[in-house]
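With one protein chain withheld, the remaining protein chains of the complex are depicted in position.
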Amino acid sequence: MPALSQRHLLGIEPLLPGDIRTIVETAKSMKSISKRAIKKVPALRGKTIVNLFLEPSTRTRSSFEIAAKRLSADTLTLSGTGTSLSKGETLMDTARNLEAMAPDAIVIRHSASGAPHMLARILEPPVINAGDGSHEHPTQALLDLMTVEERKGPVKGFKVAIVGDIAHSRVARSNIFTLTKMGALVWLCGPATMIPREVEQLGARVTNSMDEALEGADVVMMLRIQLERGSGSLFPSVPEYAATYGLNRARLKRAKRDVVVLHPGPINRGIEIASDVADGEFSVILDQVENGVAVRMALLYLLITRPEGRGGTA
Amino acid sequence: MSTETANPTLLIDGCRLVDPETRYDGPAGLWIERGELKKIARTETERQALRARVAATAPEALRLEADGLLVFPGLVDLHVHLREPGFEYKETIRTGCEAAARGGFTAICCMANTNPVNDCRAVTEFICARAAEVSGVAVHPIGAISKGLEGKELAEIAEMKKGGIVAVSDDGRPVADSALMRRALEYARTFDLRVVSHAEDKALAGSGCMHEGAVSTRLGLEGIPAEAEEIMVARDIHLAALTGARLHIAHVSTAGSVELVRRAKEKGLDVTAEAAPHHLLLTDEVLGGSGAYDTRYKMNPPLRASRDMDALRRGLQDGTIDCIATDHAPHSEDDKNVEFHRAPFGVVGLETALAAGLSLVRSGTLSLAQLAERMSLGPARLFGLPHGRIAEGRPISLAVIDPNHKWTVDARRFRSKSRNSAFEGWTFEGDVAYTLAQRRLSYAAEWARPLTAISEPAGAPTQRRIAGV
Partner (left out) sequence: MTSDPIRNSAPGTTGPTPRLVLNGDDVRRALARIAHEILEHNRGLNDLALVGVRTRGVTIAQRLQAEIRRIENESPPLGTIDITLYRDDLDHHLEHPELRSTDIPFDLTGRHVVLVDDVLFTGRTVRAAMDALVDFGRPRTIQLAVLIDRGHRELPIKADYVGKNIPTAPSEQVHVRLVEEDGADEVVVTA
C-alpha cells in the first residue's frame, strides 16, 4: 500500500487522489474494529497523541479521542477557548511546550486559519488539522466521502450541492477539494454574500438559486448557519434565510430519488434543514458520526506509522 | 564609526555615473576632498588629467577602482517607519539609519505613527535631535495630519513644519472623515506641504488580512478588496481637485489606483504616487504556495494579483508612479510569530530595495537611468528635499553599486533590528557596495572592492580595510 504523499494532514488541498483513496480504504478496515466485542487494537500502543483543541468542539474532539483509544494510543487533550491555553502564552509557546512531551502526533483545532501550518513549520511529529478557522476541516470531508460512497458508490460524475455560508465554512472548502479531486461536480449555493471571491477557481460552479443547485443532485450538503446577528451579517433575518435557502422535503424533490443529505452538525433544525429531512430516509447524518471515528483512526494510523516516519520529508 | 570614515578624500575612478538631474549616464571619475565632491571628470581626457593631478597633489588620498561599478545619487526613501519613540524594540532611529545606509539611502522620511505620535513640534524636534546624533543619513520627519492619528482634529502642522517636517500623513490610520481630509489638504497647501494618503476604506477592508481573491478564498483568510484602496484614492484625488492641494498616494498597490492616478495627472492635478518593492516583485500567489500563512508576506496594502503588479510596473515605467518607496515597517519576531490574522502588517525594506530595483532593470521594466531617478531625485523633488543631486561643490551623497554582486537575502544579517523581510531567501544580482553621505562613508560592504591608497599601483590593491564601518 502506498504511503501518504504528505507528512502532515494540513488540508485536503495538498493531497493526491491516491492519498484520499488510501485513507478511505483504511478507514473501512478500521470501521470493522468498532463492531467487535473488544473495540481496540494495539497498533499504536506506546504512542502519544496530543489533542490541542483551542476552539470549543465536543464532537470532533471526542471523535479523535475515541479513534486514538481504539488504536491503543495514549492521549493528552489540551483544550481552551480563545487563542491561548493560558494568558499571555502564544500558539508558538504552546507548540514548543508540546514538543517537550515528544508526542507522536498532534491534532489541532483552532479558530485561526493556518494555525496547523504554524505548528507543522516548527514541530517534528505529524500535525493533523481538526479544523482551522475558515480554512479546512479535512477529516470532516473524508468522512463525508466515506459516507456517500457507502450509500452510493464512487462519486465520480455526481452532482453535489453544497448550500450555505461557503465563504466562512472550512467544511465547504475541504469538501470542494475532496469532491473535485474524486471527479464529482460541485455546485455551491447561497446568497452572494456567502460566496467567496473567485471560488470558481477551485473547480466548483456557483448558483444563487436553491432550485438550480438541487436539480438532479446526487448529494446535498447543508452547512450550519451562524445565528448571531450583527452589522457584518450575511443575511437580514433567520426566517428569510430559512425560507430562501433552507432544505425541506418539497425542495428536495428536485434532487435524484436516491439523493443523500449530509450535515456536519450540530443542526439548526427548521433553519438550514427541516426536521423531517434531517431525520428522514435521505439523511446519513448518523452514519457520518460513526465514519468519523473510522476516518480519524485511519489517519492516525497512516501518519504515525508512515514509512520513513518522523523526520521524513513530504 | 571611526574617524577614518569621516571627511574622506577619495578618488572614485572609472565608474558608470547615472545622474538623473543632468541625465548623464556614462563613465566618470569623481574626486572627493574632505567629504565634498570637487570634480566630476567625464571624458577620458578629463579623467586622465584628474588622475594625474590627484597623484601629484594628494598621494595620501584613497582610491576606489570603480571599473564596472555604478554610482547613483544617494537614494531617498519617502516612506519609512523608524518606530522611535515608543517601539524601540522593533527599530530605533539609529538602527533604521544603519539599515538605510546599508541599502544605499542617504535620506529617509519617517512616518508619524510613533508613540507619542509625531503630531506636535516637540516630537518632531526630538526625532530630528536623535537623528542628528546618527550621522550618515538625513532623517526628515513626516508629521501627523490629525492629533494622535485619531482622524478628528488637525495637528499643529505649521508648528511641526518649523520643527522640520517635510510632509503630513496619518499613515497606518487613514483619514476616514472626508471633511477632515479636505481641511488637511487645504491647510497643508498653505504651508507648501504635501499630504501623503494611506488610501484605505477601513470599513470595506474590515478584518481582512490579505488581498481578496482566489488565494484568500483557498486559504480561508478574510480578504481586503482592491476597491478598499481605490475608493479612497478616488476620494482623495477629488479632494485634491477641490482644494488645489498637493497629494501623494502612498504605497499604490492596485491596477485601479494606477489608473486613477494616471487620469489625475492627465487632468493636471498635483497628484503623485509611490510604489513599494514588494508590490513590484511579489503577488498574493506567494501565500498560496510554500509561503502559506507566512506572516512575512503580511503587509498593508497586501500583496495583490499579478495584473496589479504588472500595472504598477507599467505605471512606474511611464511615470504615473513617481518613485519607489519601501514602506519599511519593522516588527519583532514575537510580534510576527502569531496566527496570520493576528500578526501586524508590515515588512522591512530598506536593505533590499536597491537590489529589488535592479531586478526591475534586468527584467526590462526600467532603464538604469529611470531606476536612479525613481529612487533618488524623483522622490526628493516630491517633498522638496535637497537630495538626489550629484554636483561639484556639494557634500557627497552617493550610492556606489556593484551590479554583478550576487547575494541571498538572510534577514539575520540585516542592520535593522527586525527580520520581517518578504524577500528572505531571494537571490539578487546587484547590491550597494558603498554609501557616502553627509561628508562620510556611511556604509562599506564587507565584500566590496577595497579602497586603496593613491600611491599604490592600480590593479594591485593592498587589502587595507576601512575600519569601523
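Should a chain be cited, it is by its letter among A and B, assigned in written order, with residues numbered from 1 in that chain.
Just so it is clear, contacts are C-beta pairs under 8 Å (C-beta built on N, C-alpha and C of every residue); 3 or more make two chains touch, one makes a residue touch a chain.
These figures come from a predicted structure and were not determined experimentally.
Trainee: Among the chains present in the display, which ones are touched by the chain that isn't there?
Mentor: Result for the missing chain's touching partners among shown chains: A.
Trainee: Which one, A:40, A:96 or A:269, makes contact with the chain that was left out?
Mentor: A:40
Trainee: Out of A:158, A:177, A:235 or A:301, which is the one that touches the chain we can't see?
Mentor: Only one listed residue reaches the unshown chain, and that is A:301.
Trainee: Per the definition of touch given earlier, which of A:6, A:26 or A:75 contacts the omitted chain?
Mentor: Only one listed residue reaches the unshown chain, and that is A:26.
Trainee: Under the stated touch rule, tell me which residues of chain A contact the chain that is not displayed.
Mentor: Interface with the chain not displayed, on the chain A side: 1-3, 25-26, 28-30, 32-33, 36-38, 40-43, 71, 301-302, 305-309.
One rule holds for everything that comes next: only the chains that are shown with their structure count from here on.
Trainee: Can you compute the centre-to-centre distance for chain A and chain B, using the mean CA position of each chain? Integer Å is fine.
Mentor: 46
Trainee: Across the complex, what residues on chain A touch chain B?
Mentor: 13, 83, 90-92, 110, 112-115, 117-118, 132-136, 167-168, 170, 173, 196-199, 201-202, 232
Trainee: Quick check on the complex: what are the chain B residues that touch chain A?
Mentor: The contact residues of chain B facing chain A are 206, 212-214, 216-223, 225, 292-293, 334, 337-342.
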